[in-house]
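A single protein chain has been omitted; all remaining protein chains appear in their positions.
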Amino acid sequence: MEETLLDIELKEKEEYIINMGPQHPSTHGVLRLEVCLEGEKVKYLRPHCGYIHRGIEKMSEKLTYPQLLHLTDRMDYLSAHINNEAVALCVENAMEVEVSDRVKYIRTILAELTRIASHQLWWSAFGMDLGALTTFFYGLRDREKILDIFEETTGSRLIQSYITPGGLMGDIHPNFQKRTKEFVKYFRKKLPEYDQLLTGNVIFHERTQGIGIMSKEDAIDYGVTGPPGRASGFHCDIRKIAPYSAYPLVKFNQILFTEGDTFHRYLVRIKEMWESLSIIEQLIDNIPPGETMLSLKAIKAPKGEYYQRVETARGELGVYIVSDGGPLPARIHYRTPNFSNLFVLNKIAQGHKIADLVAISGSLDLVIPDIDR
Amino acid sequence: MTREEMTALVRGKFPDVKLGSNKQFPEFIAAPDQIHSLCTALKEDAQTKMDYLFCETAADRKDGFHLVYHLTSSALGHCVMLRTVLTDKAKPEVETVGGIWMAAEFYEREIFDLFGIQFAHHPDLRRIFLDDDWVGYPLRKDYKDSFTLEH
Amino acid sequence: MYDFSPLVDSFSHFFTETFSPFWAGLFSMLTLGVAILLFYAVIGLYLVYAERKICARMQNRLGPNRVGPLGLFQTIADLIKLLLKELIYIRRADALLFNMAPFIVIVASIMAIGSIPFAKGLQAIDLNIGVLYILAISSMGVIGILIAGWSSNNKYSVIGAMRSGAQVISYELSLGLALLCMITFAGSMQLSEIIKSQQDGWWIFKGHLPALIAFGVYLIAGTAETNRGPFDLAEAESELTAGFHTEYSGIKFAFFFLAEYMNMFIVASIATTVFLGGWLPFHIYHFEFFNKGMDFVPPVFWFFGKTAFVIYVMMWFKWTFPRLRIDQLLALEWKYLLPINIINLLVISFLTLMQWHF
Partner (left out) sequence: MALLTTIKEIRKYFRDIFSGVASLINGMKVTGGYFIRPGEIVTQKYPENRDQLKMMERFKGELVMLHDENNQHGCVACLTCERKCPNGSIELTTERVQGEDGRSKRVLVKYIYHLEMCTFCGLCVQACDEHAIVFSQEFEHAVFDKRGLTKQLNKPGSTARHKPEPEPEAKTA
């Protein structure tokens, strides 16, 4: 590798640099953080990504629109449904068709289930980052119930490929509503346990409160969206700003805090799980009958450029399609939330201890394939 | 702010800026040497306050590289789309907007990595995803390597 | 009722009568050493197993269940695996120190076992400064950890070792003071004497609230002393990968691993001896029938039962709490535990002076 100016500068200063990653328990994937330390304090850090860059945008140029699903699934694999929904909505907007209410309802319910599942996994992993090892199993235990719902309806647990341009790959399973209601009831009982175990814990408070404070200006400047952005007071919930699917029909609160520290990033997600549960409850009994797939001759966007924003579990996902009118897109760009969320780390982790760096990067909830694409 | 108001405002300040045809967002097409001042104006004008750059990307089109900026205002909620066309495909270069929005710094690194567009005055223009010794810019339409399949 | 001293005496008689004094001494030492080593291995392995089972149950899992019935031989299989594994040598590591560190750690914990009274007469050496000896020996382990971290030539290891050094040095204080409280009550540093002073009731009951506070402080400090639970900063898996033993493999890693569990056992057994009456059975005042029944349970069971309880509490800590940060760890010690401890010691001295304890 070529030595950059910065590297030479570092050598002259003889700084204590450690590489967190690409294989490190706290980076949850193949991300490398080059951390410069002073004692235990982080002086600055440089993220290095691209370890699992797969060139999804290049591959997308060779695929038809329905075929895009299996790639978008694999960007942010914890929000697979929502990623698919983004592409589907973008293509539907381009074709100027509208799916039936049934599809909208089902998409929204699936998206909210995905959000809960993603936050559960995050909660588990965040506890692990802080050294509370039991949270991991409780979170995954409850997540398993959602994955069962997904498996029953879509046939897959993680990478579902279910929401497609024009509707859904198939109708929901007859058990879907019953199971989802059971889950909501179950999880409403389990969620207070999460608070009991971690949220109220004095050590947890000490570890997270006032750590990694991100101001609202920084959040907007760096484009930090999703729960980290909302913890800083950035009004960035696409479900509110530009409602899509069935979101205009439901009542829910956008969780906003102004503190912007690790603890409030945590709190946003915990409260979002409650909101998601209430969204699901509002929709699950009222799924209207209707077609699940529009009968379209060919799914292709007319000539032009289209942009669709959706809110994944981690922030704003944008799909930018440039079409020449053919069956293949001329260019697809995915504005992924984690890509923007990652780079603020250098700003907010400076001056904190290395243990806090783990907590902060955990609270940003980075999914590495989503950064690298 | 409606589309008409936005158009009037931008055209008032930058008469050279052409109007794009995008239906979703008001679209303005500026010359490469104008884009930086246009962005600054949009961010600093009290009526627009475009403080959030939510997407910056490029596309390889027939007439050159299209650089597309999607802006919105976190307070006022309106969006705008800017476009600049770099016709010189051999040596595309444009002024960075990283000084205006921090987010742009990293989007531009990505664009540089995959399209090879040079951003002048960028503080840290390195490859972000690919290896430092990678040859070529994969998202260009004429890019070929040993993995490219002929259809 | 169950006195092991005749048994032990008969052994030493056998040695002194059969061999010359030199050989007798050597043989008795060897027997003792082998016995302690065996005990060490078995207890260490089964503590690992117990921890895995306990945390599994807390986490709605089954835990080890493949090797042997209920997975009982899992840790033995693990040990065999570790024995067979390659020992990795780091090129730029300090070879001598690197190889020495695990032995320092494990020797420190083996030596401490020698003075623990398991039952009446079942004690390798009954020093008259037993508590002091154990404190001194168990703090030797940190030297091993420091050496391990330093000599591995790994940046994570150094951070882990430095954390561990700061941590153990601070918590030694609380540990010592908490024990000092009880020594004040008992009036002796000899472990057998301390147990004898609890014939009419364990110190945790006799010593009113101060003894309870001292017990709490001891538990916290002891957990910190063993680098476990919420105080496992030296290893801090999510921050430092494995901390000071990142570069160790095979049996050397197993030494660190075993030593951690044995240190836990030692801390728990000291707590048992000093606070919970050692091998003495549980008695209720003026409830002779019950007391007689309790007396029938052999003292070894009492000792290990109480130790197991303390170990369970320490495991419970570990599997519930998030890890502290290094500065919070030190703040907890110097701002909370130490002042509380000193005041507690004052109160206890006063109580002892006035003879107000039972």
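A few notes on this one:
For reference, chains read A, B and C in written order, and residue numbers begin at 1 within each chain.
The rule is short, and it goes like this: contacts are C-beta pairs under 8 Å (C-beta built on N, C-alpha and C of every residue); 3 or more make two chains touch, one makes a residue touch a chain.
Model, not experiment: these values are computed from the prediction.
Under the touch definition stated at the start, the shown chains contacted by the missing one in the entire complex are A, C.
From the options A:Q196, A:T258 or A:N286, the residue with contact to the unseen chain in the full assembly is A:Q196.
Of the listed positions A:D101, A:E152 or A:E259, the one in contact with the omitted chain in the full complex is A:E152. Contact with the chain that does not appear here is found for just one residue of C:H13, C:R57 or C:K292, C:R57.
Among A:E38, A:E98 or A:E144, only A:E144 touches the chain left out of the display.
Only one residue from A:T27, A:S79, A:S161 or A:T312 touches the chain missing from this view: A:S161.
Residues of chain C that touch the chain left out of the display are 54, 56-62, 65, 316-317, 319-321, 336, 340. Mapped onto chain A, the footprint of the missing chain covers residues 63, 66-67, 69-71, 73, 134, 137, 140-141, 144, 148, 151-156, 159, 161, 169-170, 173, 193, 196-198, 200-203, 205.
Note that in this section only the chains that are shown with their structure count from here on.
With centres taken as mean CA coordinates, the chain nearest to the overall protein centre is A. With each centre defined as the average position of its C-alpha atoms, the distance from chain A to chain B rounds to 25 Å.
Centre-to-centre separation between chain A and chain C, using Cα means, comes to 45 Å.
Contact residues of chain C toward chain A in the complex are 55, 58-61, 155-156, 159, 163, 230, 232-233, 236-241, 318-328.
Only residues 21-25, 51-55, 57, 59-61, 66, 68, 70, 74, 77, 81, 101-103, 105-106, 110, 114, 126-133, 138-139, 151 of chain B touch chain A when the two sit together in their complex.
Those residues of chain A lying in contact with chain C across their complex are 16, 18, 24-26, 40, 127-134, 136-138, 141, 197-198, 201, 203-204, 206-207, 353-358.
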